[in-house]
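To start, I am sharing the structure in question, which I have written as structure tokens.
Not every chain is included here, but those present sit where they belong.
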Amino acid sequence: MITDAASKAAMLVEALPYIRRFRGQVVVVKYGGNALAGASNDQALSLFAEDIVLMRAVGLRPVVVHGGGPQISDLMARLGKKPEFRNGLRVTDAETVDLARMVLIGQVNPQLVAAINVHGPIAVGVSGEDAGLIRASARDPELGFVGDVSAINPTILQRLIDDEFVPVVATIGTDEHGQAYNINADTVAGAIAESLGAEKLVYLTDIEGLRSIVDDPASLIRQTTPDELDALMADGTIAGGMIPKVESCVHALRNGVRRAHILDGRIPHVLLLEIFTDDGIGTMVRDRLEQEST
Amino acid sequence: MITDAASKAAMLVEALPYIRRFRGQVVVVKYGGNALAGASNDQALSLFAEDIVLMRAVGLRPVVVHGGGPQISDLMARLGKKPEFRNGLRVTDAETVDLARMVLIGQVNPQLVAAINVHGPIAVGVSGEDAGLIRASARDPELGFVGDVSAINPTILQRLIDDEFVPVVATIGTDEHGQAYNINADTVAGAIAESLGAEKLVYLTDIEGLRSIVDDPASLIRQTTPDELDALMADGTIAGGMIPKVESCVHALRNGVRRAHILDGRIPHVLLLEIFTDDGIGTMVRDRLEQEST
């Protein structure tokens, strides 16, 4: 037992400098809708919830942002409504944005809140409509109610984290008339991280990180910088759904966020491992001039 | 113009004692799902939102609680799912409670929040799952996930009203395993009013108030007491959907709430009229021993 105990204690001691460094810091975590879509994902959600609760327990201030594309498509299918995409973006008519709102705020968000609150009354669901959190504008008339972020009013998030709650954000925004828009959750996560002066912006995805050669898992990029990422997007190495994540990382790093991470959400407790251990995981984006690790 | 101006000023002066009396007091307002269900109700919602914003502006602390029965039935119909009622209560299987949650939290709640926030970033949607607000237990195994209120944890509401926000509550509760339950919104409104030590509990309905003779509109009861209401329920004068409202009024009055009101939500600005003018409207419930009006 002593041996086992010793390794337990060693683990806690390994975590100590990270606990001290990140105490009181905001960490914005984007949790993908994919991760919640499958029936088999109940356990993954439960592990994720543990990570968030532990971060809060040791004094970090996590904020969760989520999307829900698969779930929106699923409800549309059940209602016999055919999704239509243009350049990878969902064409969103008035009925569709109502369905998106219902799914994001009324289905995905409560799932996350409930999973966290099994551990105690700390998570609070927030939509971009609450207290004017996300002000949106139409991206393109042809896309209907697909929105860009015009402004973030982080007051409600600041109050909730000051009161030691964990906000869980559904990414529906509104314009000045109260019209709802569906907004890309990767983009919202970056904008919220900036508005809160977050220490970290973390994307949980379903690949192990960014690659320098698209098809070669061995080409995982462990550390990179905004400038390198600009180049990788320019030459097409980074493409598709990874674009909004990477653009948000670059923008956030250039606007006060200290670190961004693209992690493999399929690894159990990947958040804890990234934040509290000496092991580097996934891809870390940091400003070129800094030297220290993590 | 002077004449008109004089009457404007007179109105403000009439409101003065009420503004002073109710400053800093909590008023819980139950807004019925019916009121939101019809397309023609956009204007009614807009007037209601003005009332809530004005109450907040002059220093009251309104909390809005809402249901959404018609909207739930509507979504079930669109999905080809047939509602089943037993003793007036919806039989709620696992799929139905998910739909109810989607509708209440993701459709009705954001409608109310958006209508209020046209005036400024003050409303915040809250579900009973947020920060453990509503702890629920099953009412009857045969009804499935229809819940009773086991406990209210008003912390999140207190923090939001201390921060000068207006909470808008969707009445989904959870048990200790995170399972969601659909709960009668009239009952929740009363329980929340008690937990916050509210000054007033107000039900906005679609009739003009309680009647002593069911079919006689002229028999409107202007003032009554918990004991009289017990008698009216015992002899069957009060029945049907009015029961949860009246039971909640009686319970709330006996547990610290000072006044309860059943008002006709179809009257424009009925909340303002009840709270800020000398005119009595609808039915007021008060403790027998008090003498003063309103």
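Letters are used for the chains, namely A and B, taken in the order the chains are written, and counting of residues starts over at 1 for each.
Going forward, a contact is a pair of C-beta atoms (placed from the backbone, for glycine too) under 8 Å apart; a residue touches a chain by one contact, two chains touch by 3 or more.
As the structure is a prediction and not an experimental result, all values here were calculated from the model.
All protein chains share one sequence; of the complete assembly in this entry, 2 are displayed, while the total copy number is 6.
To be clear about the criterion, only the chains that are shown with their structure count from here on.
Separating the CA-averaged centres of subunit A and subunit B is a span of 35 Å.
Contact residues on subunit B toward subunit A in their complex (touch as defined above): 78-79, 98, 101-107, 109-110, 113-115, 117-118, 120-127, 129-133, 153, 155-156, 159-160, 163, 165, 172, 174, 176-178, 180.
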